[in-house]
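Left out: one protein chain. Kept in place: all the others.
Here is chain A:
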């Protein structure tokens, strides 16, 4: 079976034990890199704001237009006196965008166009937008974003604790930055639909994070009463134990969005469906990534800074060192083979600090038969 297939099987059995927290520096680095790229992209290229944000009109003609794109462009420019962008859509209809015209003048332009294009003006769909409308939508969206962030931080601080709230917020900002950055870099058009999609990411990205945190909270309830595991170890276990769910959820969320994107992009060519699903698609992927690789390791970092956790860490390390001194490496080996995968993480955590690829690989390579 392919490597991917066996990974899938192992995932299915809940056996994957990747040291997310141990390798956090790598992922932090990657995220910082992506974020910087995104910010640079935003600064240098800027966002390609759609007609809704500049003011203007979008006319959509019926299907089966005989006029060529160039011709339509000329017609539109003559009728409006402004530059026009004409796209031919998948179903043969045309999308004519004219920026910078007043909503008052659009009627005249529409009737002129309908005459030129030889279609009844009733069959032309028009979307006229005043110059401030897009800003209004965007401003309201920002307002909503800010209110939501404050509320959700308060909620998470109450339901969990402030460290988790802070980490979730960082993850959220991370997702939104990445998504807008991708928009800037690729040059996708930003429309109110994009804004909607972006706002939905809010809920979704946090949704994922919350599930991991929930498991983390549960598992660390009595953490100070034992000396075997540090907070980071348990955080790692939480991620691993919810990994299957995270992957399934993300796939299940992406499937319908992907269908939307496919239909919106392939069938309709452009429009609301496409805009929403595109930003959702990008944002969901970023959200899944950030809740696993950013949010939880960040919580672990914040937690480990607590005196209590520091003390625990000391105790745990001391105990491990003691065990090692007593000539126990064999024990760790023994654990590894004698018990199943769950202690497997434990095994390499016991042997020592975070990165222990050898031990992990050994764990992975084991024939699964031994496990039962």
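Keep in mind that, in the parts below, contacts are C-beta pairs under 8 Å (C-beta built on N, C-alpha and C of every residue); 3 or more make two chains touch, one makes a residue touch a chain; residues count from 1.
Rule of thumb we're sticking to: contacts and distances are computed from a predicted model.
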The complex's invisible chain, by UniProt name, from "Molybdenum transport system permease", "ABC transporter ATP-binding protein", "Glycosyl hydrolases family 28" or "Protein translocase subunit SecD": "Protein translocase subunit SecD"
Sole contact to the chain not displayed, among A:69, A:126 or A:173: A:126
Touch criterion as defined above, residue of A:69, A:85 or A:196 at the omitted chain: A:196
On chain A, residues whose C-beta touches the chain left out of the figure: 12-15, 52, 60, 62-63, 91, 93, 103-104, 106-107, 122-130, 132-133, 136-137, 140-141, 143-144, 147-148, 151-152, 155-156, 159, 192-193, 195-196, 199-200, 202-204, 206-207, 210-211, 214-215, 218-223, 225-226, 228-229, 233-234, 237, 241-242, 244-245, 248-249, 251-260, 262-264, 267-268, 271-273, 276-277, 280, 335, 339-343, 346, 368, 371-372
